[in-house]
Structures are given as structure tokens and as C-alpha cells.
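For this view, one protein chain was removed and the others were kept in their places.
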Amino acid sequence: MKKTSLRFLVPFFGLVLIFALIGCSNDTNGNSNSNNTNDSSSNSDSDSDGNTASDERMSVTIMAPSFSPEGLDSDSPALKAIEDYTNMDIDLQLVANSNYDDRFNVTLASGDLPHIMVASKSPSFINAARDGAFWDITDYLDDYENLSQANEIVLNNTSIDGRIYGVYRSRPLGRNAATINKEWLDNLGLEIPTTVDEFYEVLRAFTYDDPNQSGQDDTYGIVVSEWEGPWNTMQVWLGAPNKWGHDEDGKLAPDFMFEEYREALRFFKKLYDEGLVNEDFAVMDSGQWFDPIVSGTAGVVVDVADQANRLQNRITENYTEDDIVLDVFGAVEGPHGLRNLPTAGYHGVLAISKTAVKTEDELRRVLKFLNDLNDEIPQNLSYNGVEGVHHVVNDGVLDIIAQADGGNLFDREVRDLNQFQMAIPEERFIKAPQTLLQQRQAEVMEANMEIVVGNPAEPLISPTYTERGQQLDNIIDDARIMFIVGQIDEDGLDEAIALWLRSGGEEYIAEINEAYEIAQAAQ
Amino acid sequence: MPNVETSQSGPLHQDEVRKISKWQMILRDKWLYFLLLPGLAWFIIFRYVPMWGALIAFKNYSPFLGFWASDWVGFTHFERLFQNPDFYRILENTLILAAYELIFVFPAPIILALMLNEIRFSPYKRTIQTLVYMPNFLSWVIVASLTYVFFTTSGGIVNVIVENITGSTIFFLGDPEWFRTMIVGQQIWKNAGFGTIIFLAALSNVSKEQYEAAIVDGAGRFRRMWHVTLPAIRHVIVILLILNMGNFLDQGFQQIYLMTNSLNRSVADVFDVYIYFSGITQGAFSHSTAVGLFKGVVGIVLILTSRYIAKKLNQETLF
Partner (left out) sequence: MKSHNTPMGRVFDVFNHIILAVIALAMVVPFMYVIAGSFATESELARRAFFIFPETFSTGAYEYIFSTPTFIRSIGVSVWVTILGTIVSLSLTLMMGYALSKSRLLGKNIVLYLVIFTIIFSGGMIPTYLLVRDLGLLNSLWALILPIAMNPMWLIIVISFFRNLPHELEESAKIDGASDIKIFWSIALPLSKPIIATFTLFYAVQYWGDYFNALLYIADNAKYPVMLLLQNIMTMADVRFGDVDALVEQPDQSLKLAVIVVATLPIMCVYPFLQKHFAKGMLLGSVKG
């Protein structure tokens, strides 16, 4: 009996071996195989779509991040309406937003690229674009009514080696702003600061002149967390360039090489030494950054304009006009006038993959689709859903009824639709009634557009920076914080800059200047 | 003490082993192979088939081009790692932190388990057990937030107490001197309770009779702990210790990253943070894989060394 069972065992081992071999072969050929299968499937797609009359629907797959726990229902009437309007069959691949980049990378590796992918300008996307994964659409945009009106600065920011590989999802350029406690200003008889000196005076008064009239020393001027963003914004107010500036020779140099930067740091240090900034800002958990504003301990926070409304809502839920204690301002006037730090002006691009979109005809079809999405009707559908189902408009006032009762209907049928909306050239959808504070925010963002300072190196790519950008940034950011809290002096700053130059900074500067010259010559 | 392997073979087989052929041995243990097979198949399919991914350390891997189309670059990524001016600082930070973890974090659940084992009032013991394992379920984000709340110099309760006693505050969160203490403390707080479970399971195999026999011999509390309790969990301790050496250079990215700031970065830069930023943020798949391989080689060396030492000390090592 034992002998027969022995033979019984052999196939088992064989099976394991076969499994392993199948697995191996599957895998090592994985990429080339999948490309092939993908080819054939999209070929059959194009046979049915490309060669027939253009009123036949083309199906398009879009991969985008998802912020709704519910996920979008594929039967959503809003999605159907967008499909009808654009004459497309839309297959949404929504990916939970956390670690979207990982999913992006494995999708690239799988070879099964969707037609349209939301991509951030990460090294992965840059490499893939250079390797030919996505269509270069630079020369096509002008043929489309909406896309041709895209903002030149933003387009330039999205470009890779001077070419454009995706239609950007527009965001306000002038979003950076400061939120200030208006009630405190009123108590002290002060106005919203307009110059650096006034700004300092306000912060000083917020700290020492009992702005909340409690009779106690329980307030301070401005709250900053360990996140470096606020310093970046404020140093531009104070005249430092936005990351890169032109030196006397017309060469590009990083911001910290300029005297204005040094001046800004001295100003920050003064704020810190006089106790106008929270003492532990260098280690403050960013999750608690705004708490001192809400609790009425700090009077100013430098972040984004829309933060004011959010913070006001945390102070008084569903606040009315009488409840408003916060106000917003964009920037204060420094030695070079009124300046502010812009955002990149976009949040990811919609890139069109070459593996799914084979021919130029198909590309034009997809581009037309993206173009049409920016019309008023689809914009409205993306943000507000279908009239009568998700929202109603009474006397021109929008009411998103789907957001009532926890917003389940809105989450299920509308929310994520704005993830493939570009809003180019502008936002055309109807907006819900704005509070006074929200109107102020909008004004500030509008005004910021006039005073934002561009970063001449924004679209430029340096291999050295791609490789060790994080380390380089850390050297300077850390030195800045250490200087502010007094752990190093100006010589220490110089040493940090010297270290930065040695650690690859010199190559970085050279590469940026080279890329800049090429870009200038091309224009 | 002889290695358990030999005592395990027992009286039945010790003599046979040398006489019977390999086929007969396989035949004899056919049902054991049957039990082994599903697991082995799993390891081959899910762990060894994807192992080609380790080879991208020798390529310039681009996910879109795929494995074959990416260029072979030999040891370039390793050279880049060793030539990185930060390499030795990162290595030093990693080694020191790993040593701290070995000395302070590793024994914590053992001590806690021994303390719990000494409690005889069962409801109390159960309550404590249930409570201490709860922090394991809080994510590092929450732990970091709470750490800030408790330890900040502006009104954190710990610093309020410190100030009342010593007259000055301690900059726990920003002082590089305190960084490792905080990391180790957080790990003990979060994981020690959960870690006791495995030792308590091992302790449950100790019979009452063994304790009673020790009492009859006149052994006191601590001698019983030393001679009865500890030996019962020693095999688990030794195995865990050896296996932990394989991951000696792993620190867990999230915790370190959340606790790092501009003031303590000089001691907080460790390999896992470096791998995260070069692999995810900078898209250098090959380079971060190379760093991972380097860590792995160190792990192998440490595992084999500690196994050798354990064998010399007559401890059961399994392999």
C-alpha cells in the first residue's frame, strides 16, 4: 500500500513545479504579453468606432481619484447626461484617493492603460511620457474651442521638456492667502494689514495687547505648523523670488541666494524671538495646525483663501453673517511691492494614453470629448448633477437637494464627476449662494491673480533634482527653521547653502539654467 | 542540552534514518508532505514568482516599458547608494535606532507578559490584558497627533509636569537627543501589549504541576519565574529574536516620517524614509529596490550570525 501512495505523491510535486513554471513564464512575459492582448482589443475597438460615422458612440475609459466613500454609480443620471452630451460611453475607473500614485504606477506596469488617466507631474509620469506612454497634445490644443483658451502660464507649468502631455485640471492660481481674526482687529482698533510693518504691528498687538479682552496673556500672533508652506508664502511677500529668480547676470538662481530671502528670514526670526509665532511651531503636528485659530488663541494663519470659510464653520457651525469673526487677505506689501506666491494653477492633468488611443483620429475624438466637457452643461452636471434630480434653481439661486440627508445621493451620483472636469477656460457651473466670507475669499483670489510671482523654472526638469530633490530641499528647509528658532546663525545658513551646493545643488543650478536656455530658444 | 531536533526524532526513527533510502523516507512521511504542499505552493506562487522584482535593482526600471525593455545597469544603483554623501549618516542612524529597538522594544512584551502571568485574580488579569492590547489598533497618524498633544512644550501635560518638578521644559519633539527615546517609547506603547499575546500563549503550556513541583522544592517567586516560566517561553524568544534580526534595518516608514521635523532630521533619516522618498516621490524604483536589497543582505548576515550564536549557546533555532 505504501508503494502505491508514493506514486500518488509524485504528481503533487509535479503540480507545484508546473504552477511555478506557469507563474514564472506568465510573469516574465507579463509586460509584452499584456501589451499584445491590449493591442488586439483596442484594435477591435477602433474598427467599430474609428471607421464608422462620428455620431456612433466611442467608449472611453477614465482613471481618476475618488473622494467619495460611496463610489460613483455607473447608472448615475448625471453621468448618463454627460455621455449623451459628449456622445461617448464613459467607463470610470475610480481609485480611492489615498496612494493614488501607487495605483498609477502599477497601471503603467500592467500595460492595460485606460484611455485617459489623471496624472500628477511626478517622476513616474515624466518618465512614462518620455517613454512614449502618452500623446503629446501640444499642437492639437488650438483646434478646440475651450482647450485653446487654456491659461498659458498653467500650460507651461504642466509641460515636460517643453511639450504638453495632458489637459490640466484647473485650480485657482491665486489661492494662497492669510486668514485673520477680524474681531481682534476691531477690538484693537486696527485694520487689515497692508504692509509688512503693519503686519508686524498686528501680530505684535495680537500677542501683547490682549486682543480678545480677556485680561490675560492667552493669545499670540500667527500660528505655523511643521509644514513649511507658510514661510514659502510669506517670504515672497517680503520680496524673495518664487523658488527661482534671475541674478545680476541674468542667470537663474534659487531663492535662498537672494538678499531678500535673507531679509525675510531675519523678519521671521524677529517674529519668533518676540513670541509672535507659536514657540513649538517647528514640531507642531499639522493635523492641529488650525486649532489655535478656532479656539481663539492665535490670530493669523497663512494657508489658502478657502480655509477661512472652513475655519469659520468650525468656530460656528452653519454660521450666519453675525457670527463671522474671520477675514481674509492675500498679501502685504514688502520691499518689492505687493507680491504673492501662486499655486501651480492646476491639480493633475488628464493624460491620453497611446496604448488605448491608437490613432490620430481617435485622439481627436478624445480631445473633442475633453473639450466638450468644459461646456456649461457638462460642467453643471459634473458639479451639481441633473436639475430636478440633484439640484434645483429657484430665482437663480442654486440648491443642491441631493446633498440633503447626509448627501448619500450626491456621493453616489455626482461627487466624483468633477475629478475629470477641467474647467477650462473658466468655471461655468452655477454656484451655491456664497456667504460674505466666501465672497471675500473669491475677491482675494481674484486680486491675487494680479500680484502672483511666477517661478521661471516651474516647467523645467533637472535630473539631479529628480534624483535627490528631497534631500536638497531638506537641507535648505531645515536650515531655515533652525535659523528662525535660533539654533544656527547666518554663518550656519551659509554653511547649509555650501552643503546644498556640494550635495548636487551646483549640478541642479546648471541643469536648470541649461533647460531654461533651451526653453527660451524654443519660444 | 542537546538540540531539540535530535530529541524530537525520538526512539522510533533514530536508527532507521541511516538505513532507509530517501524514497522510503518520503513514502513514510507522505501525509506530512500532503500537509506541507498547499503552503509550499503558496510560497512558490505568491513569494517566489514575483521575486524577479528584486532584479530591477540592476536595471533602470520604468513601469511603462516593463522589465525586459528597461536597461540593465549592473551595480550602478548600489554605487550610487554607497557614494551618496548621506549614506553613512543614514546607516549610522538606522543602526543606532535598530539597536535601541532591540534593547528596549523587543523585551517589553516579554516583561509585560511575565508581569501579567504573576497575576492570579483572573478578571483583573483579563481586564488588563484587554486594555493593553488596544493601542495596537490606533494608526501612527493618531499616535503622532496624541504624542504632540502630550509632549509639546506649549502646554503638553508631560511638559507641565516636568516644568513643575525641574523648573524648565524639555523639548522632547525637536531635540535630536530625545528622538530615539520618543520613537522607542511610542513603539513600546503601541505594540508591547499586543506582543504579549504570543508569550502568554506559550506560557499556557506550562502546567500547574510544574509550578507546584517548584513550590515543593521551596522555590520562591523569582526563582519560579526564572526556572519555570522563562524556560517555557524561551524557544519563542529565541526564534523571534533571530527572525527579528532579518528585519533589523526596518524601521517602519510611517512612524519615523511623522515624528521627523526640521530640528531632528539629523538623527531621524533612516533607510526606510530614504527608500520611500526615492521610490515613491522620486519614482526611482530601481534605486529603492537596490537599497532594499542592501538591507536584505545585512538581514541575512545578521540572521545567520545570531543563529550561529544561539546554536553555540545550545538554544533551539529550528533551522
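Think of it as A and B in the order they're written, each chain with its own count starting at 1.
Here is the rule we use: a contact is a pair of C-beta atoms (placed from the backbone, for glycine too) under 8 Å apart; a residue touches a chain by one contact, two chains touch by 3 or more.
Computed from a predicted structure; not experimentally measured.
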Exercise for review: For the chain that's not shown, point to the residue among B:150, B:226 or B:308 touching it.
Suggested key: B:150
**Study point:** Selected residue (touches chain absent from view) among B:102, B:230 or B:243
**Key:** B:243
Revision key, fill the gap. The missing chain sits against chain B at residues 4-6, 8-13, 17, 22, 25-26, 29, 31-36, 38-40, 42-43, 45-54, 56, 63, 112, 115-116, 118-120, 124, 126-139, 141-143, 146, 149-150, 155-157, 189, 193-194, 197-198, 200-202, 204-212, 215, 220-222, 235-236, 239-240, 243, 246-247, 258, 285, 289, 292-293, 296, 299-300, 303, 316, 318-319
Practice item. Considering the whole complex rather than only what is displayed, give the residues of chain A touching the chain that is not shown. Key: 23, 26-27, 30-31, 34, 66-72, 93-99, 102-103, 105-106, 109-110, 120, 171-172, 175, 225, 227, 229, 286-296, 304, 306, 310, 313-317, 347, 405-406, 408, 411, 418-419
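One rule holds for everything that comes next: only the chains that are shown with their structure count from here on.
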Study note, to complete from the structure: In their shared complex, chain A is touched by residues of chain B numbered 23, 26-28, 30, 33-34, 37, 40-41, 44-45, 48-50, 52, 62-69, 84-86, 141, 144-145, 148-149, 152-154, 171, 173-174, 261-263, 265, 277-278, 280-285
Study note, to complete from the structure: Within the complex, chain B is touched by chain A residues 2-3, 5-6, 8-9, 12, 15-16, 19-20, 23-24, 26-28, 30-32, 35, 101-102, 105-106, 108-109, 111, 122-124, 126-128, 131, 133, 226, 228, 278-280, 282-285, 287-288, 466-471, 474, 477-478, 480-482, 485, 487, 502-503
